[in-house]
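Yeah, one chain of the complex is gone here, protein chain that is, but the others are all in their spots.
The block that comes next holds chain A.
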Amino acid sequence: MPVLCRTGCGKKAVLKRPKTGDALCKECFYHAFEAEIHYTITKGRLFNNGDSVAIAASGGKDSTVLAHVMKTLNQRYKYGLNLMLLSIDEGITGYRDDSLETVKQNRDDYEMPLKILSYKDLYGWTMDEIVAQIGRKNNCTFCGVFRRQALDRGAAMLNVKCIATGHNADDIAETVLMNVLRGDIARLKRCTSISTGSEGTIPRVKPLKYTYEKEIVMYAHYKKLVYFSTECVFAPNAYRGHARALLKDMEKIRPSCIMDIIYSGETMAVKEDITLPTQRICIRCKFVSSQEVCKACVLLEGLNKGLPRLGIGKSSKAKKMLEEYNAKQGHTTIKETMQYLDNNYTNIGNIENCLSNDKLCKSRVCKVSKNNTQLINISGKCNNGHCSGQCKNNQFSKDKENKSNTKINILLEQYELSETSNNVTVGPSHANILNATDLDNLYPDQDEDSCSGTCGKMGSMQIGF
């Protein structure tokens, strides 16, 4: 005997809802599904009338359903939202390239503007290239950290009030479990809040917070929504995988446990005497960070220096790694620097100018090389933000060993890191990268500041960790 719809509409039920155990027919399920998201949006006060909202779209089921439902509800309940899609292209061949096609399809179907940002443009690396460096383990760390920031950057470009992400109830419950297993109390506290973001940052909201993954799949399936369902080719994120496996096992026994875990997370409090990291702004890229320098910058630095494991694991390990790196690099770079300087003097022949430019620096470099410390910076003239923006590292870009510098230069040009560098004080033991500037771009009238780079106060390429 067929089960009838619980609402009493007389139709045959097609599914049993995991959250409440009620059986519903297709139409009643659509209605209930949408009404619940409307309830979450209204009760959680996620949006204000007239807001611009970016929907983080991956092309997967969650974001496709989110875009569809948001569009439907926006029309039905007159939210007055200006919706747009925001996608991040991580550069994963065989995964993201295909899923972006789905997003483009969504753009056309739902008539929303779409913005795609790529890791290649933002960071100079695709995930394919990163995986080639780091291997299959830990690559999700890069992808996750970069995507978080990339979404912030994209939202800033689109000038939206908030970002809506497709995190569903399963994702959140899984994150709670994972943060318990990892002992990450700060994330445990904030991972269940429906809207995250401190002052000055663009908040992220989760309209699907109380929606089960199962129902999302059913909704997309019955509504015949086009979505991309392939797993990421680099997917196995070991630790999250454990939490996911546990949650799936528990869900089989008691489907409501997902809501129960979320309730636990919502009502749980952190003891008062526990100090939590405060969110602040990365001194390099000016995006949200819990450290002086954000994780994205650390990871990127590691990649560019050929130390891809720099940002993985404890920060003390990173420090040690950098010190070793510097000790190794210090030796060769000093020689190269000297050679480079010699070459320039002879090549250009305008020794007078160079001498005046590098008057102080020269003495400093000599001193440094005698002491065999690592502080070398021949950025010379290009302070006050001029250098990082315009100078190209022509000579050194040809040099294989210093290939990373050009990459950094490009990034610096794009994101105006030089502004921040004034705040960075770099001691002799800190990391430095040679910044050989193109002499054509030197400004002789800025002599007086020319040394500051080498003294450690200034220098667009200096990185303080």
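Keep in mind that, in the parts below, a contact is a pair of C-beta atoms (placed from the backbone, for glycine too) under 8 Å apart; a residue touches a chain by one contact, two chains touch by 3 or more; residues count from 1.
Keep this in mind: contacts and distances are computed from a predicted model.
Asks: Match the chain absent from this complex view to the correct UniProt protein name in "Ribosome biogenesis protein BOP1 homolog", "Aladin", "Cytoplasmic tRNA 2-thiolation protein 2" or "GTPase Ypt5".
Replies: For the chain missing from the view, the UniProt record says "Cytoplasmic tRNA 2-thiolation protein 2".
Asks: Have a look at A:Gln105, A:Thr201 or A:Ser256 and name the one touching the chain we're not showing.
Replies: A:Ser256
Asks: Looking at the full complex, which residue from A:Leu117, A:Val131, A:Ile163 or A:Leu188 touches the chain that isn't shown here?
Replies: Looking across A:Leu117, A:Val131, A:Ile163 or A:Leu188, the contact with the absent chain belongs to A:Leu188.
Asks: Among the options A:Phe142, A:Tyr210 or A:Phe228, which residue touches the chain absent from this view?
Replies: A:Tyr210
Asks: Among A:Val131, A:Val176, A:Met218 or A:Val288, exactly one should touch the missing chain; which is it?
Replies: With A:Val131, A:Val176, A:Met218 or A:Val288 as choices, the missing chain is touched by A:Val176.
Asks: Tell me which stretches of chain A touch the chain missing from the display.
Replies: Spelled out for chain A, the touching residues are 6-7, 17, 19-20, 22, 24, 28, 31-32, 35-36, 39-40, 42-45, 176-177, 179-183, 185, 188, 194, 209-210, 242, 245-246, 249-250, 253-254, 256-257, 259-272, 274.
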